[in-house]
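Report on the following structure.
For this view, one protein chain was removed and the others were kept in their places.
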Amino acid sequence: MNSRSEDVYADQGFGQDLEIVSPLALLVVDFQNGFVDPAVFGGGNAAEAAAKAKGLLALAREHGWPVAYSRCVYADDRSDANVFTEKIPSSYVLTENAPESQIVDSLAPMEGELVVRKQFPSAFFGTTLASWLARQGVKTVVVAGATTSGCIRASVVDAMCHGFIPLVVEDCVGDRSVAQHDANLFDMKMKYAAVKTFDEMKELDAVKQ
Amino acid sequence: MNSRSEDVYADQGFGQDLEIVSPLALLVVDFQNGFVDPAVFGGGNAAEAAAKAKGLLALAREHGWPVAYSRCVYADDRSDANVFTEKIPSSYVLTENAPESQIVDSLAPMEGELVVRKQFPSAFFGTTLASWLARQGVKTVVVAGATTSGCIRASVVDAMCHGFIPLVVEDCVGDRSVAQHDANLFDMKMKYAAVKTFDEMKELDAVKQ
Amino acid sequence: MNSRSEDVYADQGFGQDLEIVSPLALLVVDFQNGFVDPAVFGGGNAAEAAAKAKGLLALAREHGWPVAYSRCVYADDRSDANVFTEKIPSSYVLTENAPESQIVDSLAPMEGELVVRKQFPSAFFGTTLASWLARQGVKTVVVAGATTSGCIRASVVDAMCHGFIPLVVEDCVGDRSVAQHDANLFDMKMKYAAVKTFDEMKELDAVKQ
Partner (left out) sequence: MNSRSEDVYADQGFGQDLEIVSPLALLVVDFQNGFVDPAVFGGGNAAEAAAKAKGLLALAREHGWPVAYSRCVYADDRSDANVFTEKIPSSYVLTENAPESQIVDSLAPMEGELVVRKQFPSAFFGTTLASWLARQGVKTVVVAGATTSGCIRASVVDAMCHGFIPLVVEDCVGDRSVAQHDANLFDMKMKYAAVKTFDEMKELDAVKQ
């Protein structure tokens, strides 16, 4: 995205700020071993983002925010084959017990935190995540995970659709391609979400309170 | 996206071809006056894509494919305000009877074609589109419309999630920013959809039959 | 349902009380002319329920609760024909401008109240209702409308699925068949919702506050 793009968007009224309102929840999307390992689906700034997300997770727990995780997981017998796996057949490695599909140790879920299994990009599609957030009256969903151009983007769009304010922590989301990471952050900033660094996020009133 | 990105994706197994299977349907996303007019939400290659889509629509009708349209429309009293309109308040111009919200004349729906009104990027969210396609046993959804980086991308991801094969006709989708158009076509090609020019599409077996 | 049924349900742990938690919203389902008119889809206790709902609507507005309505509406050209209309072809009378599809005068929506159009029993299916409620942090959805055995039951099940506590006001929901009204209230009381009379509801802490 070049400066000319940004001008067009500004001229047409895009990219307004979203007010961040509590209660907040944290959503950790697909920070599974396979998505930080460059030999599987990782690379680019993904591992760096996972490392940074440790601080974000600690902050969320400290504040007592609801914490939800998604894992991309497919059936051992491939009975749940779909268009997404047809496009990326290497995804079948992500079976329930495969090392590649486990959440990275440093971000392991704690008792009482929700883990949804998904077969599509969005953490909301075919899961009970929106219902779980609504039941707790959550208004803002803070998003970390991988990959920015895939499951983050799809989850952010759906968070907005389901009535939540998406807050993307830009240094806690990563992608195998930094160019696509940037292009997708631009789209999200212009149309769907608040996009902040972890340091900026910590200074928000809704977070400090 | 540079060649380095493409290498990473290829190495990790992304971007496989999708077999295009009939029955097909055509989905025309948000080709409303406002999205082809550079003074509203248009610009870039949007008007050109709408012009090209005329031939695609004619082809679909000739073959008797189900044809569905989406229109982005908001309530006059803004009772349906949402995070998307908070991000882009200029969207409120798209009321039911505003000229900006009408489908462009050259692509006007015919009797029996479905028109869904939507308040979010995806033509599937908060609409009965997936249900309507499933009832007709549709397997492939051919997609035209605007904008590539917004409602096309979101509708393509959702078409895939709902079980349909998305076929994006790349010269029949447009965007105010050609850079974002390209970046989003790359993501769709790598992860979610078949991406073909109109000429390539016409040569597919599932289309010629 | 006889006393033997109730025993089975109690023995197996069904029918526990739900705590009613604010914020509350009011959902008025299909109180359209056609659903209170015995010559169309009304009859039984439907008209009586609509009359009673006037007080409930006044209470909701007094408390400043979000108020949403659903209308069952089909396209003039029947392009949105579905399995539900195939089962009940007389539904096609409910076009956008037909007198039968208008909300009854005594319950007419006010500016800022949401009206969703639907083509299926649940007010949530193919609409943005869940999103609209979530955005406002609503926790309990008070339900009135018609018919108990159809669109009320479906909307109540979906309210629960989407993360909201359904509170059915039993004298503000009606049905052409009182036997089916009773059978469905039993199911909802045992499995999905709090069921209270309007007078009982007014005494709840979450309402009085």
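Here the chain labels run A, B and C in written order, and each chain numbers its own residues starting at 1.
Operating definition for what follows: a contact is a pair of C-beta atoms (placed from the backbone, for glycine too) under 8 Å apart; a residue touches a chain by one contact, two chains touch by 3 or more.
Note that the structure is predicted; figures quoted are calculated from it, not measured.
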{"item": "Contact set of the excluded chain (shown chains only)", "value": "A, B, C"}
{"item": "Absent-chain contact - pick from A:23, A:38 or A:126", "value": "A:126"}
{"item": "Touching the absent chain when the full complex is considered, from A:17, A:62 or A:111", "value": "A:111"}
{"item": "Given B:60, B:133, B:169 or B:188, the one touching the chain that is not displayed", "value": "B:133"}
{"item": "Residue, one of C:129, C:157 or C:201, that touches the chain absent here", "value": "C:157"}
{"item": "Residues from subunit A at the interface with the omitted partner, ascending", "value": "75, 77-80, 82-83, 111-115, 119-120, 125-128, 131-132, 135"}
{"item": "Positions on subunit B contacted by the hidden chain, ascending", "value": "23, 130-139, 161-164"}
{"item": "For subunit C, residues in touch with the removed chain", "value": "1-2, 4-5, 8-9, 12-16, 18-19, 40-41, 43-44, 82-84, 86-90, 120-122, 125-126, 149-150, 153-154, 157-158, 160-161, 163-166, 176-177, 179-180, 183-184, 186-187, 190-193"}
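Simple rule for what comes next: only the chains that are shown with their structure count from here on.
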{"item": "Residues within subunit B bordering two or more other chains", "value": "82-83, 120, 125-126"}
